[in-house]
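One structure below.
The complex appears here without one of its protein chains, the remainder shown in place.
Residue numbering begins at 1 within each chain, and the chains themselves are lettered A and B in the order written.
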Amino acid sequence: MALPDYSALGHKEILVSLENHIVVIVINRAKYRNTYNQRTVHELNEVFDLCDRDDRVRAVILTAEHDAPAFCSGADISGGWDILWSPETLSEGDQAHRDTGGTLSVAVYRCRKITIAAVNGHAAGVGMTALQLPFDFRFVWAGAKLTFPFVRRGIAPEAVSSYLLPRLLGHSRASSLLLTGATVSPNSPYIEALYHKILPTREEVLPAAKAFAEELVANTSQVAIAYAKGLLQHPGESIEENHLIDSRIIRTLASSPDGAEGVNAFKERRIPKFTETLSQHSSPFYPWWWRLDIKHRRTKL
Amino acid sequence: MALPDYSALGHKEILVSLENHIVVIVINRAKYRNTYNQRTVHELNEVFDLCDRDDRVRAVILTAEHDAPAFCSGADISGGWDILWSPETLSEGDQAHRDTGGTLSVAVYRCRKITIAAVNGHAAGVGMTALQLPFDFRFVWAGAKLTFPFVRRGIAPEAVSSYLLPRLLGHSRASSLLLTGATVSPNSPYIEALYHKILPTREEVLPAAKAFAEELVANTSQVAIAYAKGLLQHPGESIEENHLIDSRIIRTLASSPDGAEGVNAFKERRIPKFTETLSQHSSPFYPWWWRLDIKHRRTKL
Partner (left out) sequence: MALPDYSALGHKEILVSLENHIVVIVINRAKYRNTYNQRTVHELNEVFDLCDRDDRVRAVILTAEHDAPAFCSGADISGGWDILWSPETLSEGDQAHRDTGGTLSVAVYRCRKITIAAVNGHAAGVGMTALQLPFDFRFVWAGAKLTFPFVRRGIAPEAVSSYLLPRLLGHSRASSLLLTGATVSPNSPYIEALYHKILPTREEVLPAAKAFAEELVANTSQVAIAYAKGLLQHPGESIEENHLIDSRIIRTLASSPDGAEGVNAFKERRIPKFTETLSQHSSPFYPWWWRLDIKHRRTKL
């Protein structure tokens, strides 16, 4: 692929930069309380798709300005619920229901790089769902007010939150959050297991996420991370099926450049230096799962 | 449906009342340590089925008298294990195995209203399983002694507890409870995540559950709660399938009376007032899952 210049993609709602293999995305709608609109999601989708394919990118951090009114206060529904769908979807009628928040969740979930949400402010609605749940790690400000407000707005949990949240935390905590619509703090027992790290001030959240990403980028294998994410997301239906999948992967990686470097560094008692990229690596069995196409297709059938 | 008078249904083992859209069920067998018998389960099954269909009911709370010897000390097995099956089931022979505790668990799980167990005393056996696990929320007295005693009684975990408990808490904690049969307190790390709230005295449990229910009844949508519960119970097999389901639901709710009220209240900066009922609401795709029939049918095949 042609290597994109992330800061020159013409984004309006987000600021994007690539440095030391880490893409940082800053939601740039402070004067709208960082509410989500169609263009924001469109731009985010584009960046996550690019990061997935760009070998230079090892980690993606999503954050906001730490002095914005919120990390993301959800969709701006002052004009009605139509904000949840793209104009194309809306024009196709009621059968075309894919909400853009859900498409973003899927795009982040499918990104094979390390993904981190650096939640340095309050979060509600899509700010809790698509902008946090599909990420590998979540860093958060201890003072953030966090809300899944759906049942208090007459709608249901969106952006695949009913799939992701119970898997992340278990059903007891997920029910306490999704069925109440309550506002909680990161230290609440209902939600604390969602976060990799809770920071005392807003200013500390992004630097902590960056330092964490830098350490992982320096010391982990891009290929190994992609397979590990694939295994966590698609472990097989049984312990036996998982054994057939993970052993096949390890057998392949054992003779790959990064696998060889891992063993050599061990023998030589030094830190490994991994250089293999996803586009260099090919495997006849990746992906090992069936990827359901979620695109809507207009049809007369 | 004809609107039932809950306090005049001729129940013997439970006391039932409906007030402010909340049904409160009190187990009324204090002199038998609130043990479970066939009639208790039969009466509870009937109430949960009615509450599911009665639009007036927004929440169901199950509790006991706070000065009873126990919230529920399990099945009264002094006459043998036959207490676990209905007389009709027993008469059909060994192939007819559906235990009544399991049927109650399924009835509570399928109830589309907010369900709360207010555990204001000790609980064992079915008092831990059918009377707690299928509920959306559990409130408990900090001093309660809690036991899943099955492996210490020569039988296996019953009433779908082997399905529900690992989903609620994860397998590590579920094994620590179900494979030991140990007696634990609500503050034990093995079980604390099961509870929405732990109260210091027995007297406080029901009022806390009621206040919680009243707030939810006042500020959430009946239809949205039913869909949210459906999504948590039947999220689809993959993130993509969940996206297809939840987006379809949101698209429908966006043009429903409660969805409209949610958006209008937001615009007008006021608290929403939801009035739609489940029987007014109809949808061509609800339920979106296949509901397995669990009734036993005598057959000569």
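A few notes on this one:
The definition used in the following text is that contacts are C-beta pairs under 8 Å (C-beta built on N, C-alpha and C of every residue); 3 or more make two chains touch, one makes a residue touch a chain.
No experiment lies behind these values; they were computed from the predicted model shown.
In the complete assembly, the contact with the undisplayed chain comes from A:H243, out of A:K12, A:H243 or A:R291. Note that of A:K145, A:H196 or A:H296, the residue touching the chain absent from this view is A:H196. Within the whole complex, the absent chain has one touching residue among A:L15, A:A30, A:A142 or A:L231, and that is A:L231. Among A:E65, A:D99 or A:D258, only A:D258 touches the chain left out of the display. If you put the hidden chain back, the residue from B:P69, B:G181, B:P207 or B:P257 that touches it is B:G181. Residues of subunit B that touch the chain left out of the display are 77-78, 80-82, 84-85, 94, 97-99, 102-103, 105-106, 109, 134, 150-164, 166, 170-176, 178-181, 189, 233, 291-294. The chain not shown here touches subunit A at positions 114, 136-137, 167-170, 192-196, 216, 219-221, 223-225, 227-229, 231-232, 235-236, 238-244, 246-256, 258-263, 266-267, 272, 274, 276.
Keep this in mind: only the chains that are shown with their structure count from here on.
With rounding to the nearest 5, the Cα superposition of subunit A on subunit B corresponds to a rotation angle of 120 degrees.
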